[in-house]
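Pasting in a structure now, in structure tokens, and then I'll have a few things to ask.
Heads up, one of the protein chains got dropped from this complex, but the rest are sitting where they should.
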Amino acid sequence: MNGIHDMGGMHGFGAVDPTDSEPWHDHWESRVFALTLAASRHLRSNLDRGRFQLETLPPDAYLRGYFERWFARLIDQAEDAGFIDAASRAAIDHGTPVPARTKDREPLPAEALVHVAATGRPTARDIGTAPVFAVGEAVRARNLHPAGHTRLPGYVRGKAGEVIGYRGAHVFPDSHAALEGEDPRHLYAVRFSAAALWGNAAPPGDSVTLDLFEPYLEAAA
Amino acid sequence: MNGIHDMGGMHGFGAVDPTDSEPWHDHWESRVFALTLAASRHLRSNLDRGRFQLETLPPDAYLRGYFERWFARLIDQAEDAGFIDAASRAAIDHGTPVPARTKDREPLPAEALVHVAATGRPTARDIGTAPVFAVGEAVRARNLHPAGHTRLPGYVRGKAGEVIGYRGAHVFPDSHAALEGEDPRHLYAVRFSAAALWGNAAPPGDSVTLDLFEPYLEAAA
Amino acid sequence: MNDDHQHQHPPSPMALRVKALETVLTERGIVDPQAVDAVLDLYEHQVGPRNGAQVVARAWTDPAYRARLREDATAAIGEMGFLGMQGEHMVAVENTPTVHNVVVCTLCSCYPWSVLGLPPAWYKSHAYRSRVVMEPRAVLREFGVDLPEDVEVRVWDSTAEVRYLVVPQRPAGTDGLDEPALANLVTRDSMVGTAVLPDAGSAA
Partner (left out) sequence: MNDDHQHQHPPSPMALRVKALETVLTERGIVDPQAVDAVLDLYEHQVGPRNGAQVVARAWTDPAYRARLREDATAAIGEMGFLGMQGEHMVAVENTPTVHNVVVCTLCSCYPWSVLGLPPAWYKSHAYRSRVVMEPRAVLREFGVDLPEDVEVRVWDSTAEVRYLVVPQRPAGTDGLDEPALANLVTRDSMVGTAVLPDAGSAA
């Protein structure tokens, strides 16, 4: 989707503050982070769907802040999964204690969660096809505007670049986010000159490189 | 600038509500509208700069609402022009009465304001040059990313279209908004096929037409 | 009028802020409150979609006027006295059985004030501005307008100081109506392109 999250190349957000250098500003932010990881087993989501659930927040909610939107996503996910209803959601929003309920799931234990965090969940998959594009080949990012999740940023669409690396086949986010399966696709590192992206005023040697899935690309004319 | 205002083609703002059909939701909105018009003589701005002053609000402030941002602009303009200081701005923000001051300007009288509204302020200018592009010619919107004001939306940049009309020469917003003079330029109606803008899934006959200034365009290869 | 209105509810924070700013601007001599009232009176009671409707009705009934409107809408609308701010440079675009026009301003909310008055809130909404250039047919369906595939949709994004007036198709069954009666059929939304006028005698 062409959402507010697709902000590469936007003006208007001011200067970067390098002194704002901690992972969180407040204790609650760390709890939201860790709760999101700890609850993931039961939230009917996945890495890609989770990103899409951030992207589909109303734009003003998205802009409220990083962990503010993680919280908004977590409470949405908990409601989607049936763990809270509108009344308990309202109570949570007021920060009031919510009546106790029966435990009806087994949470991921600490050791299992730490194991997942410490080992990761690779997204590379073996697929039976050969990659269409070769390193060194000129490609163009397609002019796609899907309503669903995609990892093709707006700022490269329609622009020509060069394949500088092949990354293997990986879970395809556009499909995985829609809960339509992993549908793994070949993934390439594609380099775009800054001038191709931003016009001729850009410094001549500079570039931006993105990892782009094969369905995002076409051979450059 | 590539600001939040440049929202043509974005997803995420939900459905349109055709029943939300009045010019304002609340009395104060009409006052902000009319105050903006009535104060314009003294605000060191102009039509184009006024738009830029909306665009440069922080994105979350921009999204707060149409007249909310007109209010934010008006109070910014009043501060820029020296009519309020930080203290009176804070008082206004609290909605508290602000100490009376000496009248130091002559406001635009009612008759003069109504006369301006009822007659308008044409932006067409005679310039001594011939237009570069002809009706029927294929053109491409340049891939420009100025930090300043521009009326070239992101969604057409880099895209090819056809000149379908010549509109005369008009005040150039990019210059006028920067208080760098009117610098009038030729203006063209340029039609883009929906497929050129949004990809081949778009209905084949559909199109979007924009009025684009000559510096935004180049001959299509 | 202002006081009546404000006394209906306890004033909102925004209402209080605007009032406070108005007080400052008035005291400093930046605005004349009578000018504020006068310009609101202009747009609330004088300039509105009835202007555009008269232009449309005349275009339907007077072929020579229609030709002038096509050729130079600014002059043709000027003949009827409907020029003014945000209507200095006009272009009229005509709907036909095969072409439907719809107007937007994606970058702010430009609108032809002098012929249509001030824009409705939906025209200024982020949803309308963002979507109508990319998925006009879906947006039009939200207005109850479901266009056949073979009708070409032309979106006009008002990116400069040209303002657009859509001339809707004249409804069937209106042959006997005179110009003022026809003007009464023309809705604001039909002149923006988000409505199609129903045939005369149909229930709508």
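Letters A, B and C mark the chains in the order given here, with residues in each chain numbered from 1 onward.
Methods note: a residue touches a chain if its C-beta (ideal position, glycine included) is under 8 Å from a C-beta of that chain, and two chains touch if they have at least 3 such contacts.
These numbers were taken from a predicted model, which means no experiment stands behind them.
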Contacting the left-out chain in the complete assembly, out of A:61, A:113 or A:160: A:113
Footprint left on chain A by the chain that the document does not show: 5-18, 20-28, 30-35, 37-39, 42-43, 47, 51, 54, 63, 66, 68, 71, 74-75, 78, 81, 83-84, 88, 91-98, 100-101, 103-114, 116-124, 151-153, 155, 165, 167-168, 170-171, 173, 187, 189, 191, 194, 197-198, 203, 205-213
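In this text, only the chains that are shown with their structure count from here on.
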Far-end chain from chain A, centres as C-alpha averages: C
Centrality ranking, top chain (CA atoms only): B
Whole-Å separation of chain centres (CA-atom averages), chain B against chain C: 18
For chain A paired with chain C, centre-to-centre distance based on mean C-alpha positions, whole Å: 41
Chain centre separation (chain A, chain B; CA means) in Å: 33
Per-residue overlap in chain C, given as positions that touch at least 2 other chains: 126, 134
In chain A, residues with contacts to at least two other chains: 2, 59, 145
